[in-house]
Structure formats: C-alpha cells, structure tokens
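With one protein chain held back, the other chains of the complex are shown just where they sit.
For chain A:
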Amino acid sequence: MDMTTAASAWLLPLLIAIPFVGGVAAWYAERLSLTWPRWIGLLSMAAICALALWIWAHADVPGVVPAHGTPSWLIEFRAEWIPRWGISLHLGLDGLSLLMILLTGVLGVLSVACSWREIQQYVGFFHLNLLWNLAGVIGVFLALDLFLFFVFWEAMLVPMYFLIALWGHSSQGGRSRVYAATKFFIFTQAAGLLMLVAILALVWLHHQNTGQWSFDYDQLLYTPLTQVQEYLLMLAFFIGFAVKLPVFPLHPWLPDAHSQAPTAGSVDLAGVLLKTGAYGLLRFVLPLFPNASQDFAPAAMLLAIAGIVYGAKLALVQTDIKRLVAYTSVSHMGFVLLGIYAGNTLALQGAVVLMLAHGLATGALFILCGELYERLHTRELARMGGLAQRAPHYATALMFFALASLGLPGLGNFIGEFLVLAGSFPVAPWITAAAASGLVLAAVYALYLVQRALHGPPADAHAIEDLTARETAMMAALMLALLALGLFPQPVLDLVRAPLEQIGQWYAFGVPVR
C-alpha cells in the first residue's frame, strides 16, 4: 500500500479521534446501562490496537536511514490551524511513535478491563476521562508541531487528575487522593510551562533568523543556536520531560499518585504516561539540541544511576505494595534515561524495548495489586502472606511479572536492559557498571515482594477468590506479550531501527544543514 496517499494521512487524526469520540459516547451510554461504557471503552482501545497493527503490517518500514538526513515519516498529516503564529495541525508517524501507540492501545484495553469490577461509581464519566487521557497521549506521540505537542501534553493531565482525584483511594491516616492528584498536576504543569517558555524562545529565535513564525518540528530542527542558548533551552525541555519520566530528584509526585490512583490510573500512568517523557527526550531534546545534549550526557547519566539505585533502595523499604511497584518504576526509568543519553542505536533500541516491556510488566503488576486490593481491602504487605496456597493462580501471575521486572532472560525486560547496558558500556564503562548494580537490587526487591506477599503464614483465615476468567485472560495476554518481546524482539527492533539510528546520528554529529 502506498502510505503517502491522502486517504491514509487521515488515519492519524483518526487515531486521536477514536478515543475522544469513544469517551463522549461512553459518557452518554451510561444512561442506557452501566455495562455500555465499559464495552465502548474496550472497543475504542481495541480499534486503536487494530489500526496500529494494520499500519505496521502495511507500511513499508525503511531498513536504513534515508541518506539525505531529513526527518522521514511513514504517514504524515498536515492542516493549517493558527496561521497567525505559523501553527499547524502537523502529525507524523514513524516506527517509534507506532510502537508507542500500540503500547497505548494495549494498555488502554487492559485499563478498561481491569476496572470492570473496581469502578462502580460514575462509570460513564470514568471512561470519558480514561479515554480522553489516552487520546491526549496518542496526540503526544503523533504531534510534530511544538504548539500542538504542548497542547496534547497538557491536555492529557486534566483527565488524569480527575481519575486520581475522583476514583482513587485515600490511604488510612495518610494523604488524600485529592492531595496526590494535585501534586501530580502541579509538578507536571509547572515543568510544562517552563518547557512552553523554551518552545517560545526557540520559535522566536527561528523568527529572528527567517522572519517566519513557525512551530513546526521540521523547521525548528535547523535553527542555528549559540552554545548558551542551546544549553538553556535543552535544560528547560529536559526538566519538562524529566518530571514526567520521572528523573531523580523530580519524582516525588510519582509514589503518591500511584498509591492513590485507581488501578486503571496506575496502569495508565506507569505504562503510558511515563513513556511520554522518554519519548519527548528522544523526539525533541536529542534532535533539537544535539550538542548541548552531548555536553549534558554525563550529568543525565549520573541522574539515571541515582534514579536506578534510589528507586530500588526505596522500593526495598516500602510496606505498601503499590508504592513498592511505583518505586521500581523510578528505577527502571533510570535505565531508559541511561540508554537515551548513551545515544548509540543499540542503547536507544534497548531503551525503547525496555519502555515497552516495563509498560507491560508494571501494568500487570499494578493490575495484580488492584485485584489484591479488591480481595483484601489492603495494600499493606504485612497483612498479606501465604497467598501461594490461598490463590495459586494469582500467585503464579505475580511471580511471573516480578521475575519479568527483575530482568529474567527470556522476557522483554531482559532484552531492554541488556541492550541498554551493552550500548552504554563503550560510551561510559564506569557508569554502566554502576547501573548494572541496579539489576542486583531489582532481584532483591522483586524477591522481597514475592516472599512477603506469597509465602509465609497467611495473615488471616479468610478464603480468597482466585483469578476470575477475565483476570486470567488479561494476565495471559500480558505474559504472552512479554514472552514474545523476550524471545523474538527482532520485528520490534527492525521497526524502530531507522528512526533511532537517525536520532543517534543527529545526537552524535548534529543535525546536518539543509
């Protein structure tokens, strides 16, 4: 199929419109029945998966970087929006965004599925928020106009805020869910506004150069910057994305948001929202500011190590199972950051695979936490124990994903971490060695989790319902996906190779002048 035809260009706005319209439909469907919104949500996200897979099957993915070095897209969509400022509705899809959208679709389906029993209040409004959030995320992965990107970047926050604040859990004696939601919002919005100023400054510099207002990625890529300008702008962008990733020490919102969020919110946060930060670094920071990023790389890598070790250490002392999983995210995202700033194709591919695997594995762990909470009404590890006998299928699933999280060979996370470390070693051997210690800590916290929750004497004598058919199906799908990623990652690596190689080249040698 010829992917440049006008008809297929409309696929991109369609990808954003499906969850958006689905959300509205789900809200209205609530009046008919409480089941309708769930099905509408499920089908909308399944449609995203189907569309993404269809595009993957039909697009001719370039095996190598195009020689001319300009950005190239599998599908591109462009329409005028605010000509006063040179802002257009410019969307573009390459292998990287395609994979991220596929991940969003898969986790979207799971988010709807895992709330089937948990969410009983305001069901329609819940699905409206969930789907609009996912629409915003898909927009972030597609936008190539910096203004449009920023709009999506901020627009996905509001629904997430409502998800946490309205359907979250307030821990006993602890912080309320509204507190956690507000903290999340303020952290990301403040960093976002800083990024907005940097975007405006970049656009203004471009205007100085060319006399044209433009927010277009393809244009701004070639803006000549002095060393100081580039460094300052890079830093503002980096902070904007680092809060989302999250990079130590900008992570404090994450454990709170995760522990108070409903299961679907946690899956969405860990699986998809954190990835927007990494995506932003890959898509915008490295290409727009390659020289400054090179200079900044050692600092970023040190932050990555700090995150890996700090996240793992804090995971070890948590008594709340969801906070534990949340801190492991900080640790895993440290590896992603390390891979991104190592900057060669191998490390970048590793970072992308790790993003996918972490999305799937951590999403699964959060779903398992949510299921446990539905059964035990607690997230305290001290009040668990003995689950291996009381709910054997559940215990198997938890064991599997804990092992995935520690990086067991054969599962997706191992491929990601291995590639990141292999790619980083030639660049920064000592830092890589230090980062590898995170793998040891990962084994410790994963086994700690398994031991506290599954083994030992049971906390009480109540019978526990084992996994239901719906839950088993979700877990099985995730296990298969992780196994596939772990045993046969080549299609994924091929899909992202060209865009990542290009980003790597820009990062190493600067963007060639047109």
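One rule holds for everything that comes next: contacts are C-beta pairs under 8 Å (C-beta built on N, C-alpha and C of every residue); 3 or more make two chains touch, one makes a residue touch a chain; residues count from 1.
We take it that contacts and distances are computed from a predicted model.
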{"item": "From \"Nitrate reductase-like protein NarX\", \"NADH-quinone oxidoreductase subunit N\", \"Fe-S cluster assembly protein SufB\" or \"Cysteine desulfurase\", the hidden chain's UniProt protein name", "value": "\"NADH-quinone oxidoreductase subunit N\""}
{"item": "Sole residue of A:Phe77, A:Tyr161, A:Phe366 or A:Tyr445 that reaches the chain not shown, by the stated touch rule", "value": "A:Tyr161"}
{"item": "Residue among A:Leu14, A:Val61, A:Ala201 or A:Leu302 that touches the chain left out of view", "value": "A:Ala201"}
{"item": "Contact set of chain A toward the excluded chain (per top definition)", "value": "81-85, 150-152, 154-155, 157-158, 161-162, 165-166, 178, 181-182, 185-186, 189-190, 193-194, 196-197, 200-201, 204"}
